[in-house]
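Excluded from the complex is one protein chain; the other protein chains are retained at their positions.
For reference, chains read A, B and C in written order, and residue numbers begin at 1 within each chain.
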Amino acid sequence: MHRFPLRVRYADTDQMGFAYYGHYLRWFEIGRVELLRSLGMRYRDLDASGVWLPVLEARCRYLKPARYDDLLAVETGVLRQARASVEFGYRVVREGDSPEILAVGSTDHCFMGSDGRPLRPPRELAEILARSPRAAGDDW
Amino acid sequence: MHRFPLRVRYADTDQMGFAYYGHYLRWFEIGRVELLRSLGMRYRDLDASGVWLPVLEARCRYLKPARYDDLLAVETGVLRQARASVEFGYRVVREGDSPEILAVGSTDHCFMGSDGRPLRPPRELAEILARSPRAAGDDW
Amino acid sequence: MHRFPLRVRYADTDQMGFAYYGHYLRWFEIGRVELLRSLGMRYRDLDASGVWLPVLEARCRYLKPARYDDLLAVETGVLRQARASVEFGYRVVREGDSPEILAVGSTDHCFMGSDGRPLRPPRELAEILARSPRAAGDDW
Partner (left out) sequence: MHRFPLRVRYADTDQMGFAYYGHYLRWFEIGRVELLRSLGMRYRDLDASGVWLPVLEARCRYLKPARYDDLLAVETGVLRQARASVEFGYRVVREGDSPEILAVGSTDHCFMGSDGRPLRPPRELAEILARSPRAAGDDW
């Protein structure tokens, strides 16, 4: 899976001293955008060309809390790919001597034009997704 | 289900002109806290008494986008209740002449002490949850 | 000044147990939009008609912390109005038997078209601002 580093900021913490559960969806966004960038596709160019990947569904399982200033990584891979949709899988891990999985999650997307209609993805995007790292394991 | 009004703010929108998908988890938090308040239980008092309800899992299905300045309501009910855990169900609806369901979701929680150990909930909380509105429908 | 209620949510707190300092700018946004709404002007309509009020400068002085679940109000008034710009003043107060001022701030705006050019505001908006409540006091 593709790895991208993250740091837990004060803005991300709540009064329990943990990263707020809603921020993980932001981290998933970062994960999938950086996965695409690593494969040569900038989401901003897709967006500008009128191809959107809206999120149809998101799930996150919280295993251990992330704390202030923790150095994390979001690991991202393609979980399933169909003609007009794609699903990404994510792991949020804490770096360190013994890395720990803090959360696992997934997001389902369709391809949509800026008119709100479903689309076949441009061939370049379909090919990029086809050769993307897969979401490993069976934890989704 | 318990209803609580929400307004989509500029801060909540993204450049597609929609409410960002991560903000729905904040709305779910508002929904469950206001559900408890409506039943006579303030989450701040629970928190201060050392009883936490951390989120173990969250799910959201996005059916239609919420847009800037939309007046929404989050509808919340108990979906399942067990000895040491509880699950809430949510609907985000757009108010208006013909209300629309924009998203449905759920969160699973355990009861935990401030030492991180699982807890039986205080009797008052268990009773409150038992008489809470249920999450209606079979859409979870 | 115009008053609008706010509740501090878990999402707003940080690990000090206080509302994170950046969220106050969101509250100021809510304050000025609700001030305009109370005067008959919806910001969404302005926005849709191609008149933007981008923020040129923002300031906030933090006097006392806001805490989880506090019931606050944002008080908003016009501080200065010129031909192509307007400045709003804000107070964040904690409601209760003895209300407390938690923060004061201000934002400067110009009127801009969607092409990025400065604009004279539409007459209706100029008139609404002229009869808006003023930001009282000399604390800005």
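What we mean here is this: contacts are C-beta pairs under 8 Å (C-beta built on N, C-alpha and C of every residue); 3 or more make two chains touch, one makes a residue touch a chain.
It should be emphasised that the depicted structure is a prediction, and the values quoted were computed from it without experimental measurement.
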Touch partners, limited to displayed chains, of the chain removed from view: A, B, C
Contacting the left-out chain in the complete assembly, out of C:V55, C:L79, C:I101 or C:L119: C:V55
Of B:Y43, B:Y68, B:Y90 or B:F111, the residue in touch with the unshown chain: B:Y68
Chain not shown, touching residues in subunit C: 15-16, 18, 21-23, 25-26, 29, 47, 52, 54-62, 65
Touching residues on subunit A - with respect to the absent chain: 7, 9-11, 26, 29-30, 33, 42-44, 47, 68-69
Touch residues of subunit B, complete complex, unshown partner: 10-11, 13-17, 20, 22, 68
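We take it that only the chains that are shown with their structure count from here on.
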Subunit A on subunit C, rotation in degrees - Cα superposition, rounded to nearest 5: 180
Gap in Å, rounded to a whole number, between the CA centres of subunit C and subunit B: 28
Computed distance of Cα centres, subunit C from subunit A, in Å: 34
Separation of subunit A from subunit B, taking each centre as the mean of its C-alpha atoms, in whole Å: 23
Residue numbers of subunit B (touch at least two other chains): 26, 29, 47
